[in-house]
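Rest of the complex left out; these chains stay put.
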Amino acid sequence: MTIVQLTEALDEFAGERDWGQFHSPKNLAMALSVEVAEIVELFQWVKEGDSHCLAPEKLADLQDEIGDVMIYLTNLAHKFDIDPLEAAAVKLEKNKKKYPADLVKGKSAKYTEYGGG
Amino acid sequence: MTIVQLTEALDEFAGERDWGQFHSPKNLAMALSVEVAEIVELFQWVKEGDSHCLAPEKLADLQDEIGDVMIYLTNLAHKFDIDPLEAAAVKLEKNKKKYPADLVKGKSAKYTEYGGG
Amino acid sequence: MTIVQLTEALDEFAGERDWGQFHSPKNLAMALSVEVAEIVELFQWVKEGDSHCLAPEKLADLQDEIGDVMIYLTNLAHKFDIDPLEAAAVKLEKNKKKYPADLVKGKSAKYTEYGGG
């Protein structure tokens, strides 16, 4: 599935239910944050090293939540004619210039300052 | 840009900077929530009706933040071999069954209970 | 109940369950964000004007969630010997200086820039 196909499928889904009226950018931003918190919930008490491996039912939950986040992100982005994948590509290019590899490589202590990506 | 291309570009970006060590799923979930909050910040004091239209500099910020969210979502999903677009497509099919259009259409008061999508 | 009494009660609660081991500041920050999202969830599809009034069961949920946020905030603050009420008082004084009443009063359009409080 492509972003364009997902966008169209979401439009159709909301249209058939007359739910577009709830999808103001303000509301979509809130919904996006609620769904992301459900991802955070899966990892909140897990040790960092253990977070690489999830039990099968947690993994299924994670896939659902990632789907929800992608849905709301696409809905919100579409309101402003933004393609999330293109936005990511543009941001990645910015990050490459902001954090030159030879300057930041291996400087883990500086990671917070440099911000990551 | 496709998800596969973005995933590869992100891997290369992190690899060149030796930043993979910070990208535990636990940390990526936190970073994802921080970036989403930057989107929420753009809309927190805006009236719902006004949130459809952003000033140019806010719109540029929004595109950057959507890029950041997409980047961390893709990074996190990749740790578990999940494709965010496919996860969204699967979730959308679940939502179609959960909220049949003829049952929920126009029932705006029920929206919160039905959960949206 | 005072902050000191709450802090002591929370310490006793965690101690009796041997749960202090999970209460690293990093984990408490995540838990705090998860609980706040449960508050956001109550308001995500509600119109701004309607958000002043909640149905009784939603109000009970809100009280529970506010309790949870206060619990995690107090737990986190206590790790660094911070009193949340004192921190609020100090921050309020800073805000008074940062946003002089005669300068910002009624300038609603400037609210986002001034940041609020």
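Order of writing sets the chain letters: A, B and C. Residues in each chain are counted from 1.
The working rule: a contact is a pair of C-beta atoms (placed from the backbone, for glycine too) under 8 Å apart; a residue touches a chain by one contact, two chains touch by 3 or more.
Source: prediction; values computed, not measured.
S.K.: Taking the 3 displayed chains as a starting point, can you state how many identical chains form the whole complex?
M.R.: Full complex: 4 copies of the single sequence.
Following the convention adopted for this analysis, only the chains that are shown with their structure count from here on.
S.K.: Averaged over CA atoms, how far is the centre of chain A from the centre of chain B? Could you give it in whole Å?
M.R.: Distance between chain centres: 3 Å.
S.K.: Two or more other chains in contact with one residue: find those residues in chain A.
M.R.: Within chain A, residues 22, 27, 30-31, 33, 36-37, 40, 43 contact more than one other chain.
S.K.: Given the complex with chain C, which residues does chain B contribute to the contact?
M.R.: Chain B reaches chain C through residues 29-30, 33, 44-48, 111-112, 116.
S.K.: What does chain B use to touch chain A in their complex?
M.R.: Contacts found on chain B: 1-3, 6, 9-10, 13-14, 16-19, 21-22, 24-27, 29-33, 36-37, 39-40, 42-43, 46-49, 51-52, 54, 59, 62-64, 66-71, 73-74, 76-77, 79-80, 82, 84-92, 94-96, 99, 101, 104-106, 108, 111, 116-117.
S.K.: Contact residues on chain A for chain C in the complex?
M.R.: Interface residues on the chain A side: 22, 27, 30-31, 33-34, 36-38, 40-41, 43-45.
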